[in-house]
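Accompanying notes for the structure given below.
A single protein chain has been removed from this complex, and every other one stays in its place.
We just call them A and B in the order they show up, numbering each chain from 1.
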Amino acid sequence: VKEADGGPIITLTTDFGLQDHYVGVLKGVILGINPRAQLVDISHNVTSFSITEAAFSVAAAYPYFPRGTIHVVIVDPGVGSSRRPVAAHIKDQYFVAPDNGALSLVLEAEPQAEVVEAADRRYFLSEVGHTFHGRDVFAPLAAWLSRGIKLEDLGSHLLDPVKLKFPVPEFLPDGNLAGQIIHIDKFGNLISNIPAPILQEALNKSGKSNYQIYLGGRSITRIVEYYAQGKEGEPCVLFGSTGRLEIAANKAGADKILGIGLGTKFIVNFI
Amino acid sequence: VKEADGGPIITLTTDFGLQDHYVGVLKGVILGINPRAQLVDISHNVTSFSITEAAFSVAAAYPYFPRGTIHVVIVDPGVGSSRRPVAAHIKDQYFVAPDNGALSLVLEAEPQAEVVEAADRRYFLSEVGHTFHGRDVFAPLAAWLSRGIKLEDLGSHLLDPVKLKFPVPEFLPDGNLAGQIIHIDKFGNLISNIPAPILQEALNKSGKSNYQIYLGGRSITRIVEYYAQGKEGEPCVLFGSTGRLEIAANKAGADKILGIGLGTKFIVNFI
Partner (left out) sequence: VKEADGGPIITLTTDFGLQDHYVGVLKGVILGINPRAQLVDISHNVTSFSITEAAFSVAAAYPYFPRGTIHVVIVDPGVGSSRRPVAAHIKDQYFVAPDNGALSLVLEAEPQAEVVEAADRRYFLSEVGHTFHGRDVFAPLAAWLSRGIKLEDLGSHLLDPVKLKFPVPEFLPDGNLAGQIIHIDKFGNLISNIPAPILQEALNKSGKSNYQIYLGGRSITRIVEYYAQGKEGEPCVLFGSTGRLEIAANKAGADKILGIGLGTKFIVNFI
């Protein structure tokens, strides 16, 4: 029974911030089309215009949502230009976004994705402006999907959705591994692009038994399982909640302690 | 059938911020009175004590909400004093706020509004303090409205709700138009008080065919339809999502680039 399920879930990931009325407007538009939608914010504090940050957030969050969830991702510096709106069906969940790479990491993780160019204006607001397609295009598309409109009804299949290149871990000639900081969270944890299995593979290949991190002119040797194993403020290495290698510090921001910013490269040195 | 509609929508616009427990308390009070209410945040990051900013936000958001929506607006430096609580019925939506001008722009857009002084204490919490009427008065009023209590039941008609003067565009003797920056959004877009039809009217009267903006000692001549038409960081002029003339910059904050703050006046010079 539909009534018992609490209504279809629609998540929102945007760079609209929480100061203006923009996010409220998205929600009003969605509830106007589907009053039963359950709205969940992933984040609206994505750095302005940062498509890669939005791509990271939605990719990190969607595996924890139930099937049928619809994820709206709007970081859209190209709004009003010829960039296309896309909708995708991936692992029993749905995604709506501008075709600018915001779904790159989700699409990469699931090559079987079904993607359409959502071009049918019946599923937009009746007036579409040039500056706020979140309101005029993406919120309505998500709301109509939540009402049971099929992906195929929104437009024709798209074979070449924009995919951004995200930095991948590099196996170095000397057997070490090169990584990059791809996200810094609210706590100052430095999240890298190295998933646990890749590190394990490189470690195995190296024939060594341990590793240290060279980052920002320092070597970090303290490898822990959880934050509180480190001394307060001591930089340490662990595998964080997204399964990636992370440099952190107990009750402190590793970003500030190490003076490290987004995009910083580092070496995993097997010893 | 009521069950099918997802429950009545109540939006919140406040200056309470997202650090404290205040917004959570509003929601607890509302759900205690009407467990079926659907709560939507417009913004809680209105600048502390800025009634005009709250007035702008709710006026910009409400047209995108379905009929029957109840909007609570609480920026209330006069809490505890003799200022009255008001409730209003405007274009099939409802508004609850202190009578301090927070509804000015909504009332201005709809002179047919029905406004009451919400004085019946049966629809407040049983204990009403002096410092948090959001909790004790406005949240309960909204919740009772959402349960079907009629506007007229809350109190008697109010003929003179407080209306703040918002700056209006000025037709200058030389045929030009004077405007003012009335909102700066998260992206640094400078939103003015000049709606598209007013500019068109002034342009027609001037007999000219084009215009430029004099703002902060600079002239801005690049007129575009959407942000990405400008060069990165280049100040340009467009009509934004609220239908007003806006000075913006592609992938950059026009506020920072131009060094412009809220309230700055500018000239639209027809050429």
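FYI, a contact is a pair of C-beta atoms (placed from the backbone, for glycine too) under 8 Å apart; a residue touches a chain by one contact, two chains touch by 3 or more.
None of the values given here were measured: they were computed from a predicted structure.
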Of A:T52, A:S104, A:T131 or A:N250, which residue touches the hidden chain?
A:N250
For chain B, which residues lie in contact with the unshown chain of the complex?
3, 7, 15-25, 27-29, 31-32, 34-37, 39, 48-49, 77-81, 129-132, 135
Need a quick check: the contact residues on chain A for the chain that isn't drawn.
3-7, 9, 11, 13, 18, 38, 40-46, 56-58, 60-62, 64-66, 69, 183, 185-187, 225-229, 238-241, 246, 250-251, 253
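As a convention for this text, only the chains that are shown with their structure count from here on.
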Could you work out how far the Cα centre of chain A sits from that of chain B, in whole Å?
31
